[in-house]
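Input: a single structure, listed below in structure tokens.
Heads up, one of the protein chains got dropped from this complex, but the rest are sitting where they should.
Let's look at subunit A:
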Amino acid sequence: MNSFTLTQATAIDEALRDKASHDNSAYLGGGTNLIDLMKENVARPTHLTSLHKLPLSQIERAPDGGLRLGALATNAETAYHPEVEKHYPLLSQTILAGATPQLRNMATDGGNLMQRTRCYYFYDLATPCNKREPGTGCSAIGGYNRIHAILGASEQCIATHPSDMCVALAALEAVVQVSGPDGERRIKFEDFHRLPGERPELDNTLQPGELITAVDLPEKGFAKHFTYLKLRDRTSYAFAAVSVAAALELDGNTIREARLALGGVAHKPWRSKEAEALLVGRPATVETFRQAADQVVKGAVGQGSNDFKIELARRAVVRALKQATEMNYELDENAFLNSNP
């Protein structure tokens, strides 16, 4: 780790000013990813603006009936929050599918959006990486790429976004609230993360100095029919090979509304609106799900070691939609109650 200075900001405008007044600075949230990247010398800020003291940890009802997650609410606080468990169980389940209790106690909701890829070449300073050092090349293309993208990749970068939580936020159409040098703005979740294109060093559309202050969940939580299916090399504490967040609104056996987002397959949480459109108005049957799954992986490209992900993603979509349809909400509600003394 290189040496750095650190300021503990106590207000949003103070944090914005502090970061802007230092070259090569970064915001420090829970630190679970940034400190690790700094120990690996992948990230080398010379100044940190710590956000720990900012009053942004509340989780509260928004005026529009949705829920506002303060950017500094921890992943654990969010997953176990009664409102989240009751109205957004997909989000709760998705958060708990990631990391460990220790990490979830530290990691913040804003920080979850900001975490970097776990591409091994990104972490390995001895290898070229366009994301770490633009213009040096991509070692994953033609290299070991078992964990890499099958959708939306570019010739510059085939890294994946590692978050579970963000897959649910994409499906739920969350909105990211940010403050920056030019004031506040709201970013639709689908516009927050980006595809690598020619600028793989940019993970998201935040402008320099901008700070996430909250993540807003719309009122609709799809609490009756949802699932987060995470497929990985071991059943706990591993990143997704492929994950699927599926949320349905059913009228009898007819799909009234559908949300479908995948993790582990692209540079951003991969929401497929085309597949969702195929589901709406159709009967909730395996045949319908297969058509949606085919649509999701249409255009998917394997890189060699990750070819398996295409078929895995296709099958995972079918299974996730099946689980979401068949889930017995009453039973599931009891399960949540039992885990909430």
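Structural remarks
Quick note on the criterion: contacts are C-beta pairs under 8 Å (C-beta built on N, C-alpha and C of every residue); 3 or more make two chains touch, one makes a residue touch a chain; residues count from 1.
Going forward, contacts and distances are computed from a predicted model.
Chosen from "FAD-dependent oxidoreductase", "2Fe-2S iron-sulfur cluster binding domain-containing protein", "Electron transfer flavoprotein alpha subunit apoprotein" or "Transglutaminase domain protein", the protein name that UniProt gives for the omitted chain reads "2Fe-2S iron-sulfur cluster binding domain-containing protein". Of the options A:I12, A:A43, A:A62 or A:M106, the residue whose C-beta touches the omitted chain is A:M106.
Considering A:M1, A:L125 or A:V280, the position touching the chain not shown turns out to be A:M1 (whole complex). By the touch definition given at the top, subunit A reaches the unshown chain through residues 1-6, 8, 28, 31-32, 35-36, 38-40, 48, 50, 52, 76, 80, 99-103, 105-106, 236-237, 339, 341.
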